[in-house]
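Missing here is one protein chain; the remaining ones are kept as they sit in the complex.
For clarity, chains are labelled A, B and C in written order, and residue numbers in each chain start from 1.
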């Protein structure tokens, strides 16, 4: 069963951009060549409809269709696929959870409710538990990204409770630079680092996985960081990290400071024969 | 044209609950008696699909259908109706803007983008401007509610720019107790106070309109506050305000502290023959 | 006993500037004429060494000597005097509490600990209780000013507990525009509004006292607001409030946006024969 694969996965996962055409509509046709390109660059797992993928700016129908297209391609190419299904009205989250279950995606990632924000660990666990009922066989992950959602309950304690309450809960995407808070999470499940600029430090602390937008553009840097750290060549790993961090800083500066528009623009400029289009409004 | 009426409106507007049945599905049949009940209590204007109305927890289709039902009833009863159309993915906001235009609601209220939050006045005005293109004849209002959305750009300066950039922009719902920030907004357009507990103070400062959940349950208190303040009977107004504020505190305490569940529960308990049902998850 | 007077006081209190000479040292000689000037403008009570008085930028010795000079003058002119004694190391706060007790000031105002900030009501009450032991006959007030100190525990609940725990606790200075939070404080003791721009609204809600920097410069505006509100002439009060609010906005704009430097500069420009000098660094 494919869902077991994700539970055992360790390594780098690329959060994919959603390709749009000149009318800002999803460009389904380019998904297959884009996936092949990632695979040829060493990418074995992807996250779709996350922040990089502008999932929160798409309709439910678009999210389903995009998921199906990626699913088809990922099966062919043997790429693991996690799908972000939240960041929209709860009724729509449930709809997407059912869909994820039906087509058997490898894993499901959930943002918290964006409007009626949970203020306690218990509330957040309750939200995810409700969702899990509609995708009962899919590994479930929580998407912690406090600078976007202004939800910042303590993750280690949250994971401890979530594991007890939700049988399919497997871990989190930890998108924050605060490793003091991230480090204690490692003992409670899978933790995907969501930061490109401190991978090397996180690996030293015991992180084994990361979801990083830069894997779309310069995957060799992160791949080398992982390899060097495995061999204990910390200085060499750090050199690659410095290159990666400077690369990200340059892209952000050039792109105006906002993450998704800057990164998508950089992708399009670096790979001119694979245009993923502009970001959607209001980005 | 009905839309002109809202632009000239001054007074109290009830933010309606969305009635749900025992399966947590919209109970369309109860909308008409609920509207009649409000009208009979002195309510001349309503806001639907706002926070009280759990708009962000409904699907696009539900929001459209609910809007149409209320619209039909409001026309019959001569109630003005403002519709909150945002708090969901941008594609869905546009869909709801077109719908609001098509069925000619009296006014449109918009939350900011909840995920890719605007950090500047310019970004926020740009977001609303884009929406306004799809409802070009409807008066447009911005929904300022920083404790829920974590967007807190300065409202007075925002209104100044919005008026210049968007011809249909008419004002804001100011849901915050910070009258230092609210008072300077008054010279830039319509400002609906979104607080039940300080109406009396806001009226003294020159506010003329408010959208208050308690209008569903104890409309006479707010109505009296307005009347007394108009006559300069400040002490009598304050007495009513104290009753209202204590009433709200009691409801919140009894209901567990969260606004919408507490208020909806109080409504149902006070008016047993008009059950509006439970709130939706994750509330 | 003079301390009873402050407990019964209702009305406007001027937070005085600390006058500095051309070497940025305290100009003690100008305190008497400055006090006479305030008295002649209708001021019956003052707060010294607060934010406007730059108390946190002075040494303990300076604060004591300034207090003694004002005390001497205030007795002569029959002005009530509250002294802010905190915003420094705890050892120094205790030293200033003893001094306040010894010279029998009319009341004592305390900021919270600025570094090891209290995170609960209990911690904050404990801090004040400890201080109260060293000024056991002086009425004690807490200085709530969250935008400066980043301490923002709920004031109504705090006052309830403080009253029980500290026999000399009499009330707070509420320096925030959030009247939703300020209004419920009124039933627990004296509440001095610390905002110039919404006095009219606060009075409508039942506030009876305020500490406003603008009383140094344009006392007649606030005095008129109070008078009109007492008579129920709300519109006239509001007109004066609009003048006052615009006056403050103009001063802030002209002075660069920071409160104390802008206000002190405006004072000096308006009353050229009474130069109170520059603010201290790092202002």
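Please note the rule applied: a contact is a pair of C-beta atoms (placed from the backbone, for glycine too) under 8 Å apart; a residue touches a chain by one contact, two chains touch by 3 or more.
None of these values were measured; they are calculated from a predicted model.
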Exercise for the section: List the displayed chains that the omitted chain touches in the full complex. Expected result: A, C
Fill in the blank from the handout: Missing-chain contact among C:77, C:114, C:223 or C:278 belongs to C:114
Exercise for the section: Using the touch definition up top, pick the residue from C:11, C:126 or C:189 that touches the left-out chain. Expected result: C:126
Problem - Touching residue (missing chain; options A:46, A:111, A:151 or A:179) - result: A:179
Fill in the blank from the handout: Which of A:131, A:203, A:260 or A:276 touches the missing chain? It is A:203
Fill in the blank from the handout: Of the candidates A:5, A:163 or A:238, the residue in contact with the absent chain is A:238
Practice task
In the full complex, which bits of chain A touch the chain not displayed? Write them out.
Solution key: 176-181, 183-184, 195, 197-198, 200-206, 229, 231-234, 237-238, 241-242, 245, 249
Completion exercise
Missing-chain contacts on chain C, rising order, are 51, 56-60, 62, 87-92, 95, 111, 113-118, 123, 126-127, 130, 148-150, 260, 280-283
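Criterion: only the chains that are shown with their structure count from here on.
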Practice task
Could you tell me the distance, in whole angstrom, between the mean C-alpha positions of chain A and chain B?
Solution key: 36
Practice task
Could you please state the distance in Å, as a whole number, between where the Cα atoms of chain A are centred and where those of chain C are centred?
Solution key: 51
Practice task
Check each residue of chain B and list the ones that touch at least two other chains.
Solution key: none
